[in-house]
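Dropping a structure here in C-alpha cells format, bear with me for questions.
Note that one protein chain is taken out, while the other chains of the complex remain in position.
Let's turn to subunit A:
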Amino acid sequence: MTQRFSGTENYVATDDLKVAVNAAVTLRRPLLVKGEPGTGKTVLAHEIAKAIDAPLIEWGVKSTTKAQQGLYEYDAVARLRDGQLGDERVHDISNYIRKGKLWEAFTSPQLPVLLIDEIDKADIEFPNDLLQELDRMEFDVYETGERVAAKERPIVVITSNNEKELPDAFLRRCFFHYIKFPDGDTMREIIDVHFPDIQKRLVSEALEMFYKIREVPGLKKKPSTSELLDWLKLLLVEDMPLEVLQNKDPSKAIPPLHGALLKNEADVMLLERLAFMARRENR
C-alpha cells in the first residue's frame, strides 16, 4: 500500500491523525480512536474507506452485543422449527449459520475497512473475546469445523467514548489516537470544507461565539464540532443577518438558534441566568 491517507475533501485530518492512520493501514493493526463526542470519530472510518476506495463494513456495538455475533450466529431456533416441519434444509447445519461482520470483512472480495463503533458500550469482556480474532484475523466455526481466515488483513477502525476501560492486552495490539478538540484554525478549515461559500465574516463571528460558549464554566455538555456544523447550517438556512451575531450586547448572551448548540435545558438556563446577571450589572 503506497497510498497515504491525507484527509479527504470532506474531512480535515491533522498531522498526528494522518500518521496514526497511515501506520494502522500499512501495518494492518487496528486503530483505536477516542475523543469527545462529535469530533468525528465514526466519520473517520467512512473517510478512510472513501480515500482508499474500499468498502466499509460497519459494526455498531450496543450494550447487548456479544463478540460472537461479530463472527457468526447459529440460529438454533430456526433449525428446530424446520426440523419439526420436516424441511429439507435442516440436514445441512451451514444453512443456519449466519455470518457476522468480522466474517464478512475477512471474506470480502475487495479489501474492506471494518468499523467497530463504540466498543466501550459492550460488556467489559467484549474486547477480550475479540483478541485472537483481531490478532490473527481468523476464527473457527465449531458447528461446521470450518476455519475462516482473512485473505488480506482488513483495515480495522475502533471507536470508543471511554465509558469503560479497555483491557491492556487489547490496547497493546492497537494504534491509538485521541482526537482533541480542534483549535480555531483547524475549525475554520473544517467549516471551509463543509460550507465552501459561507460568508467569511459570518464564520468568524459564529466561531467566536461558539468558543465563548464552550468556555462558559459549568456547562454540562459543551457543544462540539458536529453541533457547530449543524448550527452554521441552520444560520445559513435561516439567512441570519450578520448583525444578529455581531450584537455584542452582553444582555443577549443567548445566541440565535441556540437549540442546535446546547442540548441540555440546564445549560440553556445557565446561559439565560448569565445574560440576566449581565443585564442587571449594566443597569
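Rule of thumb we're sticking to: a contact is a pair of C-beta atoms (placed from the backbone, for glycine too) under 8 Å apart; a residue touches a chain by one contact, two chains touch by 3 or more; residues count from 1.
Just so it is clear, contacts and distances are computed from a predicted model.
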**Q.** Protein name (UniProt record) of the chain left out of view, among "ABC transporter substrate-binding protein", "MaoC family dehydratase", "Raffinose/stachyose/melibiose transport system permease protein" or "VWA domain-containing protein"
**A.** "VWA domain-containing protein"
Q: Can you work out which residue in A:Lys66, A:Lys99, A:Lys164 or A:Lys233 touches the chain that's missing from view?
A: A:Lys164
**Q.** Hidden-chain contact residue, picked from the options A:Thr8, A:Thr26 or A:Asn95
**A.** A:Thr26
**Q.** Contact footprint on subunit A, counting only the chain that is left out
**A.** 14-16, 18-20, 22-24, 26-27, 29, 32, 34, 76-77, 80, 84, 124, 162-166, 168, 171-178, 180, 183-186
